[in-house]
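Note that one protein chain is taken out, while the other chains of the complex remain in position.
This part shows subunit A:
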Amino acid sequence: MIRVSIHTEAFDIAAEAAMLERLGVGAVATFTGIVRADDGVTAIELEHYPGMTEASLSDICEEALQRWGLAGCTIIHRVGRMEVGEPIVLVLAAAAHRAAALEACAYLIDRLKTDAPFWKKEYRDADAVWVEAKASDTQRATRWD
């Protein structure tokens, strides 16, 4: 079971987890990314490439499903403006055992960061700056190659 969703409103972690729990496979790993109060950041804004984003997230899920034999995986990513402390992204992986669920969850968020067409702008009050891609994110993603 693959579930991918991109939208502006907040997501319901418990409801998303419950969908995978009902599969009855033994382990569900969850990762939530939150807007960080980095050196004066007050809010962020996320832009994406409609169509390509959904396809890219589905590809990443498909890959994880095959590689770890997952029963299901879910990626929910918000777009638009979000304030400090608000959730941005939710990744879930369901597997028979914890190792596969935890590893797949890490894989999904690492790959999302380097492959999915999202762009983040940081606001410090009225100042807006596009976030530069981090070499450390690319480095992390290569460990799955």
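The rule is short, and it goes like this: contacts are C-beta pairs under 8 Å (C-beta built on N, C-alpha and C of every residue); 3 or more make two chains touch, one makes a residue touch a chain; residues count from 1.
Simple rule for what comes next: contacts and distances are computed from a predicted model.
Engineer: Unshown chain, UniProt name, "Molybdopterin synthase sulfur carrier subunit", "Sugar ABC transporter permease", "Oxidoreductase" or "Purine-binding chemotaxis protein CheW"?
Structural biologist: "Molybdopterin synthase sulfur carrier subunit"
Engineer: With the full complex in mind, choose from A:18, A:99 or A:131 the residue touching the hidden chain.
Structural biologist: Among A:18, A:99 or A:131, only A:131 touches the chain that is not shown.
Engineer: For subunit A, which positions touch the chain that isn't shown here?
Structural biologist: 33, 46-49, 51-52, 55, 77, 88-89, 109, 112-121, 130-134, 137
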